[in-house]
Each structure stands twice: as structure tokens, then as C-alpha cells.
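Before anything else, here's the structure in question.
Only a single protein chain was left out; the remaining protein chains are all shown in position.
Moving on to chain A:
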Amino acid sequence: MPPFRLAHQGKTCSDSPRSHARLRAVALVFLLSAALSSCSGIQSALDPAGPEAEDVATLFYVMLVGGAAIWVGVVGTLFYATRVRREPHSERTAGWVILLCGAVGPVFILGALLTYAVWLLPNMRPWTAPGEEGGLRQIEVTGEQFWWRVRYLDASGGVLLETANEIIMPVGERVLFSLNAPDVIHSFWIPSLGGKMDVIPGRINRIALEASKAGVYRGVCAEFCGASHALMAFTVEVLEAEAFDAWLQQRLAADGSSGADGLGLFLRHGCGACHTIAGTQADGKIGPNLTALGARGSIAAGTLPNTQDNIARFIRSPGEIKPGVHMPSFAMLPEGDVETIAAYLKGLE
């Protein structure tokens, strides 16, 4: 490696092995910390909060160890060939090495890893037979461009309540998600709770997930679906059973009819043609349901923190925040009207 010169000192780095070593150590710590930061958090398959996700994480670690063993074997052989013994072996020995290390060994190692992965598969994706899902709580999730329509269903399959970009679920209870899409293919993925499942137009895919730890997690769209694919996330909040029941009752009773000024402007400017707010005349189905919007952790499908300013920003120019969004810009509205509507929406709980 050619030494690079430090201009102000007139020295080369190779003059100082200690500074070289320090530089390497800093780089290593930096790289390791960057890698390790992905091992925890609200959106990490390596920080599981459910039985399926635990199996996914276990599979990852087993494959990692398997891959590391293969890597050590390959690099060890390379080291042996270039550093330990530089003279050639006999052709007969080389033939045996190729047969054992190039064919028989990989067949058994890959066979073992494949068998383990397939053996784990039924646990990672528990099967719910048609007709057996009666006892499970059902949530219908529709992947739209670029947000998630979430409908809680009652025992008979009717819609109990609708929300968007948020899933609240009870801890320790398996929930069956029915996934569909009206436009393009999406993929529903809550890394902390389990594997992903494609959301395909014209088809209902189902995935049953269970959360074993209360907390807040993040779900994402895992299949490229358009310009704002990366801005199509949702919040998953796992509550204790009592807290979940309380949330459900509170959401069923949510009423957006207070805040007359904001509601009046909301309706007058036609927002109700696309959005629903329970307890009001706004009953549009095209866009996300905005009932209790103020209680959500984020707006625009996990894109911005839920503040009054951000709601106003989104109303004025949604396309700047989410390219390709279907909602038109409302920049032509008087500034005061936008602020009043944003304050009203932020106040909805």
C-alpha cells in the first residue's frame, strides 16, 4: 500500500505504525457499532417480540454460524495454500481434496442448513386452516398507494372500526391479518413480530401473528410499490389485554363532532369526500380514515411526527412529503383555514 502523506507534518502514515493501528481500531469500532445498532430497536428482526420472530432470529444466527464456518474453512485453506505450504500436493491428493471439500462437504453442509431451515418453517409461519380461524381476532389490512387501511372485524366478519397506518393489538393473543390490495403488490412486514407476507391485488393472503412483549414496533411495506414505497410504514402498538379493551372501547366511542370551526372548514373544503371521521358527516372512503388522528404516533404512514405543523404541511403540499401520493395539494386554501383544520385534526382523540 503506498503511504499517503500528511501535508502539514511532512510525514507519511507508514512512518508511524501505532497511529496506523489506532486508525484501524477506530474504523473497526465504528463499523461494528453501525452493524450492532441494527440488532435492536422497533424495527429489527433480531430483536424479536413474538414466537415467529424468535424463530426467524434463530434461523439467522444458525445460518450466520454456518456461513462463518464455511468462510473460515475457505480462508483457512487459502492461508494454508499461500502461507503454510507453497509446494504443490500430488494430483491424487488434490483430486481427493476437490471431491471432499468441493462436492461431498458442501452437499452435507448445505443439506444440513436446508433441512434445519425447512424444519423451522412451520413454526415461522403457523398454519391456520380455513374454518379454524373462528377463535382468532381478525384484522383486515389493505395496502394502498402509499398507506395502510386497517379494519378491525367482529366475529361475523363485519367491520367493527376502521383506522389507518396503525395497528393496536393485545399481547399474548394470536391475531389473524387478512391482506389485500386494490392497486399494486405490497408486502406486509412487522420485523419484530414475524416474517413478511405479500399483499396481492385480487387475492386475500393471511398471516397470523402473536406478540409476546408489550411495546411499540414499526411495520413497513417490503415490496417496491411506487415512488413513496419507502414512506409506507405503520405503527404497531402491543397493549396488555385490559389496556387493549379500553383502547377498543375508546376508539368505538370516538366522536369528531367537537371543534366546530375546524370540522366546518374540513367539510366545506371537501375533505370529507375522501376521509371519514366518526361522528361527523365526513364519510369518504378513498383516503385514510382520520378518526382519532391526534392519538396516532405519526402521520402520512409513518413519515412525519404527529404535530399540528406537520399536519398543516401535509395538507398544503402532500406531494412534497410523499411523491406520488393521490391526495391533491391544498396550497390554495387560506393559511388560517389550513391551520384551523390541522388544529382540529390534531385534537381528535
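What we mean here is this: a residue touches a chain if its C-beta (ideal position, glycine included) is under 8 Å from a C-beta of that chain, and two chains touch if they have at least 3 such contacts; residues count from 1.
As a convention for this text, contacts and distances are computed from a predicted model.
A.B. asks: Would you kindly match the missing chain to its UniProt protein name, picking from "Sugar ABC transporter permease", "Cytochrome bc1 complex cytochrome b subunit", "Membrane protein" or "Succinate dehydrogenase iron-sulfur subunit"?
C.D. replies: "Membrane protein"
A.B. asks: Out of A:M63, A:L121, A:V159 or A:V216, which is the one that touches the chain we can't see?
C.D. replies: A:L121
A.B. asks: Looking at A:V72, A:A103 or A:I286, which residue reaches the missing chain?
C.D. replies: Of all options in A:V72, A:A103 or A:I286, contact with the hidden chain holds for A:A103.
A.B. asks: For review purposes, identify every residue of chain A that touches the missing chain, sorted by number.
C.D. replies: Given the touch definition above, chain A has residues 103, 107, 110-111, 114-115, 118-119, 121-122, 125, 127, 129-130, 206 touching the missing chain.
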